[in-house]
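Missing here is one protein chain; the remaining ones are kept as they sit in the complex.
Presenting subunit A:
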Amino acid sequence: MPARASLWSTLTDPLVHQNPVTLQILGICSALAVTTSVATALTMSAALTAVLVMSAGLISLIRHHIPGSIRLIVQIVIVASLVIVIDQILQAYLFEISQKLSVFVSLITTNCLVLGRTESFSRHNPPGRSMVDALGNGLGYSLVLVVIGSVRELFGAGSLLGLQVFQTVDQGGWFTPLSLMLLAPSAFFLLGGLVWILRTLLPDQTETLELLSPDKPEDLS
């Protein structure tokens, strides 16, 4: 078994080197859906990180007593309950933003990132380490969301966090907003571009090809 990584690297690895979104391509559904502005991306990131850390802590606490036959159900029930509680808190104290996030907060339940971390890490590690790992992964997810959200808001509406950066044509300025940036496909392009950039800069993130393309096309006749 490899030497145990330090707590610090457990926290910082998921930021870039083991980023859950760009390396493992986990949880991209919400990453695409809520990144039309920085404010929604930040709220979603905070909600997901909170759920991730709390579920990692809880599941790690009871990890020796989760029966193997029902472990996935137990994990999902805990995650789902936490998500509902967070959703209720958002609706009570951040009503405007919860309207914008609509169903995506509830969908954190099905975010593969959460179940991925609880299943692969929290079940085998003590609560402290699990929560640090969860926090690192939550921050890694947040980083990607904020980067994509900033690009989309800046070029789609000319603003950042609601502050006008570029004067749009409507307001008498020069900037014509790219409405494509506010539509879902642009998030795919941006995420794809981000993964491309990261894997060019850090070649060790490139996956080995599982299936090599044949040298000559197969005879289909």
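To be clear about the criterion, contacts are C-beta pairs under 8 Å (C-beta built on N, C-alpha and C of every residue); 3 or more make two chains touch, one makes a residue touch a chain; residues count from 1.
What we mean here is this: contacts and distances are computed from a predicted model.
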- line: Of the listed "Xanthine dehydrogenase family protein subunit M", "FeoA domain protein", "ABC transporter permease" or "Na(+)-translocating NADH-quinone reductase subunit C", the name UniProt assigns to the chain that isn't shown is "Na(+)-translocating NADH-quinone reductase subunit C"
Field: Which of A:32, A:50, A:78 or A:195 contacts the chain that the document leaves out
entry: A:78
Message: If I consider the whole complex, including the chain that's not displayed, which of A:88, A:120 or A:200 touches that chain?
response: A:88
- prompt: If the missing chain were put back, which residues of subunit A would it touch?
  reply: 62, 64-70, 73-74, 77-78, 80-81, 84-85, 88-89, 91-93, 95, 102-103
